[in-house]
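Just one protein chain is left out here, and the rest sit where they should.
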Amino acid sequence: MPINIGIIGLGYWGPNFLRNFVTAEDSKVIICCDIKPDRCKKFATLYPGIEFTQNSDEVISNPKIEAVAIATPAYTHYSLVKHALRSGKHVLVSKPLTNDLTQAQELVMQSDEKDLILQVDHTFIYHPAVERLKNVILNGELGQLYYVDSVRINLGLFQHDVSVVWDLAPHDISIMEYLIDRPVQWVQAVGARHAGQKVESMAYITVQFEDNILGHCHVNWLAPMKIRLTTVGGSRRMAIYDDNLVTEKVKIYDRGVVMNSIEGIYDALVQYRSGDIHAPAIENVEALEREVKHFLHCVQHHKKPITDGRAALRVINILNAAQESIINEGQRVYMSESNKQSEESRNHASTTLPLK
Amino acid sequence: MPINIGIIGLGYWGPNFLRNFVTAEDSKVIICCDIKPDRCKKFATLYPGIEFTQNSDEVISNPKIEAVAIATPAYTHYSLVKHALRSGKHVLVSKPLTNDLTQAQELVMQSDEKDLILQVDHTFIYHPAVERLKNVILNGELGQLYYVDSVRINLGLFQHDVSVVWDLAPHDISIMEYLIDRPVQWVQAVGARHAGQKVESMAYITVQFEDNILGHCHVNWLAPMKIRLTTVGGSRRMAIYDDNLVTEKVKIYDRGVVMNSIEGIYDALVQYRSGDIHAPAIENVEALEREVKHFLHCVQHHKKPITDGRAALRVINILNAAQESIINEGQRVYMSESNKQSEESRNHASTTLPLK
Amino acid sequence: MPINIGIIGLGYWGPNFLRNFVTAEDSKVIICCDIKPDRCKKFATLYPGIEFTQNSDEVISNPKIEAVAIATPAYTHYSLVKHALRSGKHVLVSKPLTNDLTQAQELVMQSDEKDLILQVDHTFIYHPAVERLKNVILNGELGQLYYVDSVRINLGLFQHDVSVVWDLAPHDISIMEYLIDRPVQWVQAVGARHAGQKVESMAYITVQFEDNILGHCHVNWLAPMKIRLTTVGGSRRMAIYDDNLVTEKVKIYDRGVVMNSIEGIYDALVQYRSGDIHAPAIENVEALEREVKHFLHCVQHHKKPITDGRAALRVINILNAAQESIINEGQRVYMSESNKQSEESRNHASTTLPLK
Partner (left out) sequence: MPINIGIIGLGYWGPNFLRNFVTAEDSKVIICCDIKPDRCKKFATLYPGIEFTQNSDEVISNPKIEAVAIATPAYTHYSLVKHALRSGKHVLVSKPLTNDLTQAQELVMQSDEKDLILQVDHTFIYHPAVERLKNVILNGELGQLYYVDSVRINLGLFQHDVSVVWDLAPHDISIMEYLIDRPVQWVQAVGARHAGQKVESMAYITVQFEDNILGHCHVNWLAPMKIRLTTVGGSRRMAIYDDNLVTEKVKIYDRGVVMNSIEGIYDALVQYRSGDIHAPAIENVEALEREVKHFLHCVQHHKKPITDGRAALRVINILNAAQESIINEGQRVYMSESNKQSEESRNHASTTLPLK
């Protein structure tokens, strides 16, 4: 039996939810909602079998609906998700879960109590390229992890309600957190507001993980060219994920340093080793398609999603600390209690996507 | 009359000094020095007309020598430059001038007193691509400056005596300082030591300039691929300098944001504008060749070099603050007195290279 | 009033026709046909408002239908288009119009007699990048044309019924013919059959145009990487269209040669000039969307399409000659009568797309 789905929000991202739930085998989209009548009208033409409404309550309270996919602005997530969970619906919500840590914690607790799936759409976690990086780390190919550096810049639409930290960085932070899979010690960030805006249009975020692993991301709405590049440095090998490329999205570099004994005051202590480069074939499938399947699988088999509420909490914790650091002149924000809560639930994934 | 040159240090960079002074029209290399006999022997075969020695004093005290080019490890710069200036020689010294601010200030004062040229080899300032970026900024093409972001990473030889901050960042910081040409308010940095080293092999340095211009550089010896990319964001246009490319090293993007009035809660406040890209033809000439010519020109005509001691001081000030910040858990280091000294001498270049 | 459309063929390309006619403002898709029931079923789910059938006659004979879009294998085009024209329908048909010159001529005559639009889907002619190249040539920026070189290679699905000449080369030949816009003197080609196939999987086609302009295209289904690159050489400037790139699809190189007088036996007679590179902003719109609009515009205003039957004839003439040359050991095939027919109708486009 396919799962009956309701979708709230048909702006930038919602249509992707719609398309993927329509084509997924195990789901049936019953009703969609957007506050703009023209959007509803446009999609009603394309999908005559689906009901459309401008009232989110008609989706959430609909007794036929088992799961709700929410793609509205972040500041609306708390009340919509809360309402949906209270109404007994499983929830897939676009990132970030909320911009407020306490509210996010409340939603996580609520989903626990009601025993409902709460999955946050950190899409890139479901990208085959990120899955490959995760496997390469898990099987030890990279050796000891040194750093993860992530750049996500382009000339993009400014958001008036959120800064680039909450718009772009959730992608990098969720990828980084998933790959490194260790507690965060502190976060530090700097940002800049340009073009007369009240929110940051560019930011540099440093995240110190345990085991001396440094995370860093650069997010920018005001860059001339598009870069989506994640680099993972390890003691044995290094890997990159370049999302701009159609083929060779992931490359494993058999490169690193070799220790030498000291030979003289002018000599290098270490030498580098530059070996082969390997670009594994990456399945050409949309990350969201895999994520929607994963959501449906978790609903059907009552499994915990990879990007469940607690994973989302860990991301929000870091983003929150980054924003706090920007406000407090770049001071390091040390992670503590709230962090522990999300850490306790970390399930140190030893495998990847349980898609089937 | 060509200027008689002595060269000290024939390790990594010195041979480039040698080759360029040999082929320059206005100079004649008389004597070279390196503490390693095999290096002297190797170059003696190639240049039978030049004298070679292992004793730097034979270069500095040589009465025929008018100018000394020094390419030794940074920790030896102070005593060698001091000796050379005291002996009445003009000096071209590889970057950084010194690792110690007080010593650098002393050398600058000494060159002032002796009225001798003290030029520091911040090579990239002489690169035609950087000159083009400078011109593009000076003539207002970019509009109001927003930021300079610089990435200089590769798999490189570790230095045992200096961190990546003092090895690679001088390039980015000197470029950034030259392009932005404004006082620095504070510096903040984070670094990481990997592969059992006692110095940082990677660092992220943030430099806040006046007029809300943010500088940032990422330097890394442990990256799988080579990136040399400087991005300049402005209100009207943006520009990049990609040193990896053979052609199209500089690109000017007619891109930016356009302000809009608020239309609704879901709408963007600003929209982006994506116009043409222009890659000006960049003269294919070695930066060091231009720099050596500039040095000889300054010696002959008693002109102040673009990268004189005070320009070098401003770079050292920033690097010093970066290192201090790394040590002090990433705290912002606010610039003050020492900064003022170097700022007073800033000659707000309204033109570029007076090469001819 | 929107134009009522019927679509025949929902295999590889047909769904693109379907999607674009569904979203175009001036058309309404009434009925679709495919001989495979599962394809019909799949699209019926997505587009519940459209009728589906496995019988093409139900589309062609449908009195509500004013225009038919055909995306079936090439060998079926002749009978389907003929039937559609006889039934008084305007026709948009995927390339090539037919594989047989005589049949193509018959269809062109038939559309003339019935005064119906016959547009062949040479999609790239409607790509904004090709339009830009055309304008750059028309306004004289490139000077005198020297050559057009086109490469279209990738690892692609083999077709069992047509060779790579009829599968990929129609794109390059149509682009080349459109850009150069001059009669063809002769065609020469060589191909190779690999992997046990009975059709060519790779071919090199040379097309000599009047005014000493050389055209060449390399098409290959067995290449490891994807290349889609058209280069236009002229006496004043050169231009490329690299379809693999997301930005900078078109670049105009201010490069060429300058004549010099003879100076000596070792000297070059000509020198090259290497100036700026300019990448104009290219509208980010699907070529097929523009083509469908153009078709609807031509139907509504009774205009001749850019890629009408005669333009298609010129392409078929060249492909035909290429195939003949391959069979006859690479002999040059000189163009004559049939060519003249299509040439007479050439309307030497002095402007481009009359889209609005």
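In this document, chain identifiers A, B and C correspond to the written order of the chains, with residue numbering beginning at 1 in each.
The working rule: contacts are C-beta pairs under 8 Å (C-beta built on N, C-alpha and C of every residue); 3 or more make two chains touch, one makes a residue touch a chain.
Only a predicted model underlies this, so the values are computations on that prediction, with no experimental measurement involved.
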Item to check | Among C:28, C:42, C:182 or C:255, residue touching the chain not depicted | outcome: C:255
Checklist outcome for this item: Missing-chain contact among A:109, A:281 or A:327 belongs to A:281
Item to check | Candidate in contact with the missing chain, chosen from C:96, C:170, C:233 or C:305 | outcome: C:233
Item to check | For subunit B, residues in touch with the removed chain | outcome: 22, 45-49, 225-226, 244, 246-247
Checklist outcome for this item: Residue list for subunit A contacting the dropped chain reads 247-248, 254, 274-281
Item to check | Residues of subunit C in contact with the chain not shown | outcome: 11, 36, 73, 146-147, 149, 155-161, 188, 190, 192-197, 202, 204, 206, 212, 214, 216, 218, 220, 222-225, 231, 233, 235, 238-240, 251, 253, 255-257, 259, 262, 265-272, 274, 329-332
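In the analysis below, only the chains that are shown with their structure count from here on.
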Checklist entry - Measuring from the mean of all protein Cα atoms shown, which chain centre lies nearest? => result A
Checklist entry - What's the call on subunit A versus subunit C, same or different interface residues, using the half cut on shared numbers? => result same
Next on the checklist: Let me spell it out: compute each chain's centre from its C-alpha atoms, then which one is farthest from subunit C's centre?
Outcome noted: B
Next on the checklist: Measuring centre to centre with CA averages, how many angstrom lie between subunit A and subunit C?
Outcome noted: 42
Item to check | Chain centre separation (subunit B, subunit C; CA means) in Å | outcome: 52
Checklist outcome for this item: Contacts with two or more other chains occur in subunit A at residues 225
